[in-house]
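Have a look at the structure below, then the notes.
A single protein chain has been omitted; all remaining protein chains appear in their positions.
Chain lettering (A, B, C and D) follows the sequence in which the chains are written, and residue indices restart at 1 in each chain.
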Amino acid sequence: MLSDYIPIAIFVVVATGFAVFTLVFASLLHSEKYNKVKLEPYECGIEPITDARDRYSIRYYLVAMLFVIFDVETVFMFPWAVIFDKLLLFGLIEMVVFIFILVVGYYYAWQKGALEWA
Amino acid sequence: METPAVHHGAMFDTNELVINMGPQHPSTHGVLRVVLRLDGEKVVDADVVIGYLHRGIEKLSENRNWTQIILLTDRMDYVAAATNNVGYCETVEKLMSIEVPRRARYVRTILCELQRIASHCLWVGTHAMDIGAMTVFLYAFRERELILDLFEEFCGARLTYNSMRIGGLPLDIPPGWDKKVLEFCMIMGSKVDEYEELLTHNRIWLERTKGIGIISGPDAVALGLSGPPLRGSGVPRDIRKDEPYAAYDEMAFDVPVGSAGDTYDRYLVRMEEFRQSLRIIRQATEGIPEGPIVGKVPRLIKPPAGETYHAIESPKGELGYFIVSDGKSTNPYRFRVRPPSFCNLQGLRALIRGHLVADVVALIGSLDVVLGEVDR
Amino acid sequence: MGQAIAFYTLAAFILGFAVLVVSTKDTVHSVLFLVLDFLFVAALYVLLGAPFLAAIQVLVYAGGIVVLYLFVVMLVNLKRPPEAHQDPHRRTKLGFGLAVAVLLELGAIATYGMTRTGSPLVVPGTNGPLPGNTEQVGWLLYTSYLIPFEIASMLLLVAMIGAIVLAKREL
Amino acid sequence: MIDQFVIPLLKIVVVLNATLLGVTYMVLLERKVIAWAQSRLGPMRVGPYGILQPIADAVKLVIKEDITPVRADKWVFTAAPIISMVPALIVYAVIPFGPTIHLFGRPVSLYIADVNVGLLYIVSVASVGVYGIILAGYASNSKYPLLASLRASAQLISYEVAVTLTLVSVILMARSLSMVSIVNAQYNAGVWFAFVQPVAFVIFFIGGLAETNRAPFDLPEAEQELTGGFHTEYSGMRFALFFLAEYANMIVVSSVATTLFFGGWLRPFPNVAALHVLDVIPSWMWFLIKSFVFLYIFIWVRATLPRYRYDQLMRIGWKLLIPLAIANLVVTGIVKVLIA
Partner (left out) sequence: MLLSAALFIIGVIGVMVRRNIIIIFMSIELILNAVNINLVAFSAQLQNNVGQVFAIFVVAVAAAEAAVGLGIILAFYRNKETVNIDEMNLMKW
């Protein structure tokens, strides 16, 4: 049971080690001839006029928020799907009610234009 | 002016972000700089900044003799150099009232139309590339290569041809060249279908171009647009038909016009122009008359005092030359070009307002500007 | 033994990152530490025999909620550091008092819990014959805890609507 | 001890190397296939037919100057590619390349781990990968990357919803979250799930294209609009890590599509005994062949289609794929109840 996860743990360590190693390895080899202009952030050859970390559209937040909600809802569905054979009709009704409530919210978001992007 | 549709988005926060697109940007077709004011991804307003490729061709021309200027005009619209040469030479011929022999006019027509196809090839490739279809780009360049080969055989150069002389042509067409041109017409016809197959009915392409950057006919006229952007809006203005030059009065061809005035219509107009150009080239090549290639031109070109304006239909639109001669010196007193790209670029700000960042590149592409011509 | 080592290592990481979350000046770094913290908590869940919950922890917390945080941090672009000026009127003392009280309570629970270790409480019927953690959790969720489950969906609906309303410019 | 640590470690090393090799040659393959599609030759200079090109690329990326922009958040800037890379690699832990086989008289399973939350593990690990992109954009402190990273992360999470919802209907069929059990369920059912769940497969594949930022959904790195996307400011090895992560993710999507919808390591018609000549090809080869087909489609699509615009992309995700996924889920449930 738990031993199933040991390989995963090893893999995480190996993968991270690999990523870090390549960066360190490359940093030992590559050349460094910097100058001020080269280190400027790219903005099509123009000196940046405003700070990049300016404010961005709130729609990104809305998308992320909807994602979190949907994510949680999907998480509830996973165990349901696994044991569906034992629940059958009862389970189906449960989930239809659940999805219906979700769809109400989805419809609201759609109506309010939270899904629009232009 | 067309106001962009107001979406639900207007309810949400509007924080503007100023971002420079260009001069060093992969898809501003050169060194165009567009300063975008964005709300999220939507363009609230834009400033078009030009001048990064200014070489002072107009001023330089005042210190060159009349023949040397042909060489300078090559460098304006560098993807359609022959057209520039024709426009300039015809203006001077008009100023000096020189009769150009028919054979020379036919060859000029062929060169102009080959050039139009080459320019449109470059346009369709880059325009498709802007919208993310990378394959069309290489297909179009493959065919453009054939045209460049033809030009190379004709005048030895592949980009800046210097292929005209005042009063006619510098040299006659090489033997067998006309056959090769006809052969090219055969190949090109099917290749245009190939491009259309990849794009015209592609749903993503339709979604990306239909209804994007709509400009009505009267608006397009008011903004001074010309060429395909004007015809895409339904105005059937084509100098080849309206004020024929070279041998266009002897050619049968149609002027395609759009209806909606959106990016897709401009695309369709140009695609149809491919076919019409091929039609013209075929007629001209088959009916090419015998005769001299240069008219009666004095040894020292010195037009009489006066001024004239002459325009031709370049691949991009109305290419006009305004030349003043003082009648005393061997160079023009004033030399002024009305480049189609420059005037078409006027429309950009009106077009992109209210659209998304991704549409900006599509719209720059649909205007088909060449910065060498804009900045001169 | 191996489990104990793993547990204490993970615990050390969790606490370390938690401290970093609270103490880091840069909000984005703080969010980053929060993600790492959550990932280690997920590892801890696996250790405690709750792999399903661990996956949820990663999926919802690390992959969802924290992305939301990150977006908000980027949206509100902190031009002036919020810690700049102090307000003497904050009722920190009361807060610490509360914290201590909660700590005591937790300590009591913990001690209680430890005294009970000897007799694992097996509620009959809940650990049905189902194999696998997901199945067991699912079974419980969709039989005994049906009402909370549906209420949770209502809660999420309300949250969604609330967030949309809040995010709009004109309230 | 050996079973618990050494063998997994060996398998990990093998898988890691295979992945890296796969990724590098994937890049070459992509360049070649696209070149052929465009009537070009593609890389031809390094080695015969350019087969050593990936090595040259790797050497170049390693010795290339690595620039950190002045106003960047230095630590996050370095951490972002690592955060992007690690999830892309560790997903391979649960992908079954084949069943248990006997090697040197010892049963060896051709997967690193078979955990009973396998599918959920993939989804959740993949969801962590989004940080790499957001943080890359944030840390660069440059407008194009920042805009692109916000775009990218919104895109990734949007399509993740659709993909995850779709997976639920697959689980309904397989009754398990374990990848190995899902393949076995297809063996028992005698049919690949792609034929039972075509809608789910289509949604998954479109979502997969979007999740890996591939054409026609390659907006986050839309060269023509946002220059280089979120890795505009990256160069050298840090850029290489992003690149590796992206291609590794492509392979993951192909493998998962193979496992979930095309029977994983099973040969075609696994239950028809008459076709057992197909067993000549070992099971892991079947897996690789099927995955390769998907990778080829990825490349093919890229060479063919233009790119969607951002709002269209979000509209497809939220207004088309998600309702479709929900409907598919409900229909699957109803059908299952009716059958039972």
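Rule of thumb we're sticking to: contacts are C-beta pairs under 8 Å (C-beta built on N, C-alpha and C of every residue); 3 or more make two chains touch, one makes a residue touch a chain.
In this text, all values refer to a predicted model and were calculated from it rather than measured experimentally.
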item	value
Missing chain: touched chains present in the view	A, C
Missing-partner contacts on subunit A, residue numbers	58, 61, 65, 68-69, 71-72, 75-76
Touching residues on subunit C - with respect to the absent chain	11, 14-15, 18-19, 21-22, 27, 30-31, 34, 37-38, 41, 44-45, 48-50, 52-53, 56-57, 60-61, 64-65, 68-69, 72-73, 75-76, 78, 80, 82-83, 85, 87, 89-90, 92, 95-96, 98-99, 102-103, 106-107, 109-110, 113-114, 116-117, 120-123, 126-127, 133, 136-137, 140-141, 144-145, 148, 152, 155-156, 158-160, 162-163, 165-167, 169, 171
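As a working rule, only the chains that are shown with their structure count from here on.
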item	value
Averaged-CA centre spacing for the pair subunit C and subunit A, given as whole angstrom	18
Cα-centroid distance, subunit B relative to subunit C, in whole angstrom	63
Residues of subunit A touching at least two other chains	5, 43-44, 53-56, 58-60, 62, 64, 66-67, 71, 78, 80, 82-83, 91, 102, 112, 116-118
Contacts with 2+ other chains: residues of subunit C	51-52, 56, 59, 63-64, 67, 71, 74, 132, 134, 167-168
Sites on subunit C touched by subunit A in the complex	3, 43, 46-47, 49, 51-52, 56, 59-60, 63-65, 67-68, 71-72, 74-77, 130, 132, 134-135, 137-139, 141-142, 146, 149-150, 152-154, 156-157, 159-161, 163-164, 167-168
Subunit C residues within the subunit D interface of the complex	26, 28-29, 32, 35, 39, 51-52, 54-56, 58-59, 62-64, 67, 70-71, 74, 131-134
List of subunit A residues in touch with subunit D within their complex	3-8, 10-12, 14-16, 18-20, 22-23, 25-27, 29-34, 36, 38-44, 48, 51-54, 56, 59-60, 63-64, 66-67, 70-71, 74, 77-78, 80-85, 88-89, 91-92, 95-96, 99, 102-103, 106, 110, 115-118
